[in-house]
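This report concerns only the one structure given below.
Note that this complex is displayed minus one protein chain, with the remaining chains in position.
Moving on to subunit A:
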Amino acid sequence: MSLSFRLDGVRLGYGHGAVLDGIDLDVAPGELLAVVGSSGSGKSTLLRALAGLLQPYQGKILADGEEVRGTSPDRAMIFQEDGLLPWRTVRRNVELPLRIRRKPLDVSAWIERVGLAGREDRLPRELSGGQRQRVQLARALVGGPRAVLMDEPFGALDAQTRADMQRLLLDVLRDTAATVVFVTHDVDEALLLGDRVAVLGRGGIKTVLTSATRERILEEL
């Protein structure tokens, strides 16, 4: 069920020059790859390419051996902030991926799973930052995606809430077989969550560490 990714000499950018170049990367099915890099290093760019929102200038991005040419509900995405549609309630946000695919709107279990039972009818602006990310988590997982791409999902949260969310994420992921690419600028978060840690430096991936340590990552950054 879980998806594998392979990037082969990938060059990414926005029309003027490349943001990332020569990216070679393998993501194994079911693994949680943490990608750590400083602000502006191209983490979101890489993730958008994996999602199919951005086409590479050069090279290939393969998902299960097939070239990624556009978005797919197989590859769900979670954004840092404000990824929820502010005019939809919690329930209707979580329902949206199912609605789009004309599937039955069974969302209660997921809303409960992320701890938001009883808050189904709230609007995003009536939730805390942590609660909003819980909704995004439910919305990403409700359709049973084979990969989840997470773009600094906890980057705007306070330390305590962030720790709660990290625990929730690991807990929830245990029930799903999804491959996860988790982008963060926080070395400790990458170490805590990642099965492996890819370090993104100026222009490309510096290294992918199987047993990363804080010192090794800081050395590469």
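One rule holds in what follows: a contact is a pair of C-beta atoms (placed from the backbone, for glycine too) under 8 Å apart; a residue touches a chain by one contact, two chains touch by 3 or more; residues count from 1.
Following the convention adopted for this analysis, contacts and distances are computed from a predicted model.
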Per UniProt, the name of the complex member that is left out, chosen from "NitT/TauT family transport system permease protein", "Nucleoside ABC transporter membrane protein", "Cysteine desulfurase" or "Flavodoxin family protein": "NitT/TauT family transport system permease protein"
Listed residues A:L33, A:A49, A:A76 or A:V114, member touching the removed chain: A:A76
Which of A:G42, A:P56, A:P97 or A:G194 contacts the chain that the document leaves out: A:P97
Missing-partner contacts on subunit A, residue numbers: 48, 51-53, 71-73, 75-77, 79, 82-88, 96-97, 100-101, 123-125, 143, 149
